[in-house]
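Please see the structure below; I have some questions.
A selection of the complex's chains, in situ.
We call the chains A, B and C, going by the order they appear; numbering starts again at 1 in every chain.
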């Protein structure tokens, strides 16, 4: 046999009988370590911002200011959570920002007394929360109907829904703000639990639930499977349609709840509530490592994303940057933060 | 050949019938090393390809063959080492045109762009232009049809490529690579998706081109093909070059030995004991039919029995098998698994009845690429991972480790994303998923596609072992190796079950049956 | 500047009162000419008053405003000036400030609920009314006019819309009004205007609720050959709102006919001085002020200083009972910017 190189047996990978090949102890932990790292990709950026914030203004790290940041982001962070679920399942829901405004808007419309404001006063205040959530469910059902049942393109459907729902809010409110909300509507947004605003508790609890849901339940895993390869998920016996229905409805309900919290904090529902929020929501999710192509990202990552955005805002405010330059600076910081995080956390080109 | 080489046709001097050339190698790779993170894909490997030869490259899954191909075709640079074409150093990586003059390739991974038409896939980046420099679609279409006609592939070239079957796609890839007019062509597992006649056609064409002095580097896991078409063989093992020799001088046993690093060749298979006739029936399908795909098929499998489902592409065997497992609903007939009827067309229903299956295409229906091995293998058994819908990571990893050990999946650990595995090992993951729920009925559709000889032997051994535990097994395949271990084989032709062959058939009988030829007539 | 820190300390300093009072100012937005003028006036008057300023910008978003106010309070400001564009949603913030005993001065808008030390604003309803009177007179009570509205969700825009519509209905019932929502966006305004003009070539008047639509409107008219001198019978009467320098210039050149000058300078000046006065412990009563305006009590706990917003025209005449100021009057903030 010509030019046979007798390779020494212990090369690159261990040869041998099938059962002995594989699992070398040395490489074993590379995978999960990397995955966890990616989850923490924004943490360095958050720390840098925190340090900068503290240098800019000594109040930054005080409890008051941190609570301020958390409370301000609590409502929109529910949208981020909702969008994360939908994105992981490989879809997107633009209409969340409209549900965020419409759901409490409808509740206010039917519960606010006819004389004050321009409510109808049809139902007593106790109905406000059920109505809010029902509107959320309804929006989710319509989305799911178009997307899952009729198989239409999710981007277009939810874009259309965004316009319709926003238009409905403008329509029922006549462009005006609802106020004199029933106390059931203002409770969540204004109560303190253990000295900390209830909305912060709700936000943190829901995010914790989200972490558990996506990371430690079969349902969460099926979202990743559907987002990663829907055919494989089907072939693995996952009821993909049902999972998508549940996800889309849950997302809308979360959006409705977030809207309720904002309505409570502001003791009113503006006709434009939620307008433009979807941009921030996508930014937070994507910065936090959630892929627009589905199957990738974690709830914790999304949380760091929205936290980072609001911390940047807060620091810029504390720094007293001239208003007209805030925008440019904000963008530049986001780009830099991303640069740092993603370069340390690995490429994310997709 | 030059007729369909398009605008870029190189002058192809037909060096009439002198395949033994005197000049130096067309391509050489020397001391090439390539690493992916911690994985060493190539470790100081070398290969020398002499002109006019058809050079085989063999090795087990993950031996580094495809990596060498991507380096030889300029898709990625080697970490160390050198590539030379006809003695001259390789062109810069950015200079794609220079690479394409030197080498054409059918990659293992599909390079078909699904949204583009077949014609455009054939002539991508070398469209026929008219006088204005614009693409002349008419002539692109015409030339594409002509090109495919020479391969007897009958498709409308204006259809999007995504509508093609796997086999037709493969032909588009082959036809494209061979139409460049390059003097050196690499084929990375071109036959994995083709049936016998198609392979013969490919080989015929390769022989004709070799007469004209074209050099081939040919990769396949089917060693018979190596003996049939190649004159030199190189074996890679564990990222290294092991041997290069004329094919005639290496008997198959030695070849397998070189690939696996073991002295022993392939094992002789034992004769399976007959399945007792009182064994319970695990699958009883009656009168299954689905339009033109298949009609009126009965299929009955007893516990411990292995039943083959043979047939060519388009015979309906795959669709039938998919109906059995609930991937598609049959239009007529009933499927009964161990006495109860799962809802037709429902995979979850089938799974709860104890059906496990390996789908036809692991990339399509088998794997969720971003998820870990552990997640993929346990995807069908969420209820076993923890209480009340929760998933315990530890339990998941333990189950996955068991399966990794059981199927000898070569991986650093259960957390690795499946994309990090070689093809054969990915196939094992799909198999693991099928076995995860301890199935009473196991349906395997082309279970060994793209898997190396040793792994194939191992996987099939597993199948036998599982049958031994009382599981009924259906293997839908056109690979004779897969069918050989079946107790009986149901042969389908144009949607009908035309024959049933008991174990011990001869290859020509099986082939004839699949072809629809009745030898007894 | 009005008297200094001598009276300080009356408001309730726990520590030694600082030499300069620290006032927090939240700007409502920085993407319109009007508010940018306001933003430029604030530090100027702050300096004149001898106050230290902390500023934030809520970018037209009420929840940002809430957060900003919290962070200003955290930074120890002793009075706050803000211009909430959403008059209902500001109530919780006002309540919070009240409990913390931090006086709030509101600029431009009156809160629907809650107390404040003072509201400094011009009457948006009056804007609409003045524009209506001017157009009504010029058109002699007949014809068609287009109203380019701001955002439906904006209280100021809505006030102008309602006042304009009501005034037209009452005083000039023969005039047909096309109300078009334009979202404070010049391109949208131009689009709607040209659509209406296409369908109704006999439109004779345009009321735009803010200078956002100024240039686009003129271009649309120009393209249709309607941008002609006021004497020409084809002339379309254009009334704008804000009083930025460009409007004054356009009035001078006859391209537009009138505008309502919002007092950007007075907003800044009086808001800050009320804030300082509050810190100094002063109080105010309804009635005439020393700066040509009236303080009215709109409800218990809420005083409002109603600054005058003059109608500006080319000739300074009186239209339907509304007096106007000539475009080159030195009292107009738009003529004092540079």
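The rule is simple: a contact is a pair of C-beta atoms (placed from the backbone, for glycine too) under 8 Å apart; a residue touches a chain by one contact, two chains touch by 3 or more.
On a predicted model such as this, the values are computed, not experimentally measured, just so you know.
Student: List, for each labelled chain kind, its number of copies in the complete complex.
Tutor: Number of copies per chain kind in the whole complex: A x2, B x1, C x1.
Note that in this section only the chains that are shown with their structure count from here on.
Student: Centroid of subunit A to centroid of subunit B, CA atoms only: how many Å?
Tutor: Computed value for the inter-centroid distance: 41 Å.
Student: Could you work out how far the Cα centre of subunit A sits from that of subunit C, in whole Å?
Tutor: Distance between chain centres, rounded to whole Å: 37 Å.
Student: What is the distance in Å between the mean C-alpha positions of subunit B and subunit C?
Tutor: 73
Student: Using the touch definition up top, name the residues of subunit A that touch subunit C in the complex.
Tutor: Those in contact with subunit C are residues 57, 59, 62, 64-65, 68-69, 71-72, 75, 170, 173-180, 190, 262, 265-268, 270-272, 313-314, 317-318, 320, 323-324, 326.
Student: Tell me, which parts of subunit B touch subunit A in their complex?
Tutor: Touch list, subunit B to subunit A: 37-40, 43, 62, 237-246, 249-250, 254, 260-262, 327, 347-348, 350-351, 357, 359, 364-372, 375, 379-380, 382-383, 385-386, 389-393, 404-405, 408-413, 415-417, 420, 433, 454-455, 458.
Student: Using the touch definition from the top, list the residues of subunit A that touch subunit B in their complex.
Tutor: Within the complex, subunit A touches subunit B at residues 1-7, 9, 11-13, 15-19, 21-24, 26-32, 35, 212, 216-222, 224-225, 228-229, 231-239, 295-296.
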